[in-house]
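Mind looking over this structure? Questions follow.
Complex shown without one protein chain; remaining protein chains in place.
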Amino acid sequence: MLTDLTLAVARAGLARRDFSATELTQAHVDAVEALNPTLNALITVTADQALAQARAADAALASGDDRPLLGLPLAIKDLFCTKGVRTTAGSRILGPFVPPYESTVTANLLRDGAVFLGKANLDEFAMGSSNMTSAYGAVVNPWKRRQDADAVLVPGGSSGGSAAAVAGRIALGATGTDTGGSIRQPASFCGIAGIKPTYGRCSRWGIVAFASSLDQAGPFARTVEDCAILLRSMAGHDPKDSTSADRPVPDFAAACARGVRGLRIGVPREYRADGMPGEIEALWQQGLAWLRAEGAEIVDVSLPHTKYGLATYYIVAPAEASSNLARYDGVRFGLRADGGDLRELYEHTRAEGFGEEVRRRVLIGTYVLSAGYYDAYYLRAQKVRALILRDFTDAFAQVDALLTPTAPSAAFAQGENMDDPVAMYLNDVFTVPASMAGVPAMSVPAGLDGNGLPLGLQIIGRPFDEETVFAVAAAIERAAGFDALPAIRPGAVAAE
Amino acid sequence: MDAGTGYTIEGASGTWEVVIGLEVHAQVISNAKLFSGAATAFGAAPNTQVSFIDAAFPGMLPVINRECVAQAVRTGLGLAAQINLVSRFDRKNYFYADLPAGYQISQYEHPIVGQGTIEIELDGGITKSIGITRLHLEQDAGKSLHDQHPSKSYIDLNRAGVALMEIVSEPDLRSPEEAGAYLRKLRTILRYLGTCDGNMEEGSMRADVNVSVRRPGEGFRTRCEVKNVNSVRFVMQAVEAEARRQIAVWEEGGTVEQETRLYDVARGVTRSMRSKEDAHDYRYFPDPDLLPLVLEQGWVDALAAGLPELPDAKKRRLMARHGLSAYDAGVLVAEQATADFYERLAAGRDAKLAANWMLGDFFAALNRTGRTISDPPVSAAQLGALLDLIADATINGRIAKEVFEAMVETGDDPAAIIDARGLRQVTDTGAIDAAVAAVLAANADKVADYRGGKEKLFGFFVGQVMKAMAGKGNPALVNDVLRRHLAGGG
């Protein structure tokens, strides 16, 4: 089936005219139609636009155009502003919002010929690790537990719709954003690959902001190489984003074939958290063994402040969010709830427009910045953040990359971890430190747990050295030979 | 520092001093806004100079305008202030209808300019040095219109995001006069630098006035901030009104609460500002969309090298080179265009005579015609030509005034007017002899009085002779001839 192809294979097929871009997109549009009612991976489906883009791609292919993403259908996280296409950020407050501009990352993808199938579901304003906080309904993970096939699993979050769309084969690839793990954790939960590049690698312009010093766009795909192809198009310096890095974008896909011979791979001993499930520990050891077998040297390293990453994150991210989300006030765009005066208008709009988790984080963020508490919370967190970065800098003086598990568990079921916000936050314990330091990190599917659910390993690299990250991830991918399929996918559902 | 106006207010229970600090918001002269590419021109149609960044649309990001940074540095240099090579932008968080992002990008902990100083001039030739605490860059807010609809306010974001310099003074000012002198001097410096047009009517310069009162010798008491005062006169009035209010509160046994107030121009009083009631927890934090602003010393040096001569230096130069009084020099340098006019006029001429003409007849003509120094009825070259005609004795000073009025009226050159009207000075002693003889003959009684000792009648005779000669007599020759005749000579 065309929907089973990897992005790289589909690209080769288009180039050889084995099939047309219209056929490829139609297959995915059909898959969306068949599966999205179950998965709820897309909030807004843009089938007509996708088919029009595909027809244009066919014309371009016929004239010898070889742009890198020409005719390849993707899902776009609904946090990227898309010109003329509603962009909700998973929130009621942006329900009616139609951006008059295209984000830099999506504009780069369009420049390279990509086809957009629709806007992918997400936790509201990217705040969550389960996709349960979306105002547009939960996303269903295409994977099922072997022993408990009725349980509806979450795809992880916040980019849950993007991950479910790629795992469920309704898109060849997808964009995500990662603030504390929002690409890597859902990639792990859905058995696909996803990379958060170095902070500054992709422009943030036109992406609805959650926490500006942490937010970074990145791709999802079913292979490491596909992620590399997508990232090359997404990345690049953007003068409209002051934090965008003015550096050349390497050929990431070429790096996938480098191998790991001679690389020094660090194992941060502090990641051996108490209570880590045995199968995750075992998979981690397996990953190290694969790399050793491929000629890498495994080195124990210490990241002593790693264990404070999550607490630091839950000060810094809500603080920035409390300010970033002040613009949703019912005056210039989005939802407005009436009030007798301006204050009431603000308070009603924001009470009705924001869901529970967003309200909670805005309140925490407001509190940690407020007079009398700034030093104790925010300033201290910024200092701990400096120590976390120093840990990584020290470690990367000894090793070329780090290997860790991506998440402390496989996908959990809807309704689990819902009562205690802190229990939910612990999902990001392994992913947050790289976010705090701004370094690149990727999740690659490496195996299944006892219930047949995918588990990912995380590769963390030096700033702007995504190439080594891709090289290590590709080596693990080759060694793992991960070929398990999710229960919900085109064809499989028809057979049920 | 305490040398100043010695201003105090007599309350019911004794004497009070007034302590004033000013926070001036000066709109930076630039083509585009501080963090967006939208235009800054005054008076455009609503929301036509608004980018999605200014309107705080989702995903929009700020990118700083180099010229706005350069203008802040120039201003800092003009205030003899510390330029901080590393500064930072912070967010000041509060909700308001004309603040689209819900925060203002400002500089809180690390401003671009540190301590500096301004010399102000007070009546009686006193000068006083006023400390500048800091200058920082920040965004302006939009504009709310409250008079367009009975129950709605209308929002125009054209001004939102325009660069402002907030210039904060030390609490060194002690009277309304000092506050006024400070504002005028600051405005002069900004206009010389070309960093702010200082136009208070258009809101490109606004002042927040911090006022407190105290008994002589005391430390500071609680201050109140009177927001957004938009003229020098209103600042002076607001200081006095707020000081008198605070004195009354203290004298009635009450306590002045620190708060934000507005000056009600119509009623001449300040009143509490309701909309700011809970705005004092601004939750400042470093703006994560921006990086530290790092300047190179070489760039700052290049800006310094390009600065114009500033008013204090120009004044000192005019006094030293041309022997002008401090007062006259001060008036001439108050506007750069005036100083330029004067320097063109004085070049190669009697500088004091040039100053007298400018400060007298020329300024009077500007006032009378409603014209400005940049669009004067008589150019510097024309006025200079007139001074040259006085110097070479073509006309005398009295006729010169008549010629000048004709120049104002017609725009013609002085030589043309003199020729057309036959105003050339008479230096022919024969003609003067005849006029003197006729005047003395017609006033024999007064001649007798003069010769009897009433010497002050001399002026009368001069007047009569000049009148008889239609003002064209050379004054020195008229004097000589008169003296000779009155002494009995022929």
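A and B label the chains in the order they appear, each numbered from 1.
As a convention for this text, a contact is a pair of C-beta atoms (placed from the backbone, for glycine too) under 8 Å apart; a residue touches a chain by one contact, two chains touch by 3 or more.
Here is the rule we use: contacts and distances are computed from a predicted model.
UniProt records the chain missing from this view under the protein name "Aspartyl/glutamyl-tRNA(Asn/Gln) amidotransferase subunit C", selected from "Nitrite/sulfite reductase", "GDSL family lipase", "Nitrile hydratase subunit beta" or "Aspartyl/glutamyl-tRNA(Asn/Gln) amidotransferase subunit C". The chain not shown here is touched by just one of A:Ser213, A:Asn324 or A:Gln458, and that residue is A:Ser213.
Screening A:Gly13, A:Pro155 or A:Gly200 against the full complex identifies A:Gly200 as the residue touching the chain left out.
The chain that is not drawn here is touched, among residues A:Ile43, A:Ala245 or A:Ile280, by A:Ala245.
Mapped onto chain A, the footprint of the missing chain covers residues 96-98, 100, 199-200, 212-214, 239, 242-243, 245-246, 305, 308, 311-312, 314-315, 322, 326, 329-336, 339-348, 350-351, 354, 359-360, 362-364, 366-367, 370, 373, 376-377, 379-387, 389, 420-422, 436-438, 463.
One chain of the complex is left out; on chain B, the residues touching it are 30-32, 36-39, 45-53, 55, 63-69, 88, 95, 97, 144-146, 148-157, 262, 273-275, 278, 281, 283, 286, 288, 290-294.
The rule is short, and it goes like this: only the chains that are shown with their structure count from here on.
Across the complex, chain A is touched by residues 52, 55-64, 91, 93, 95, 97, 100-103, 153, 155, 280-281, 283-285, 288-291 of chain B. Residues of chain A that touch chain B in their complex: 80-81, 87, 89, 94, 97, 99-101, 103, 204-209, 211-213, 239-243, 319-320, 322-323, 326-327, 329, 331-333, 342-343, 346, 366, 369-371, 374, 378.
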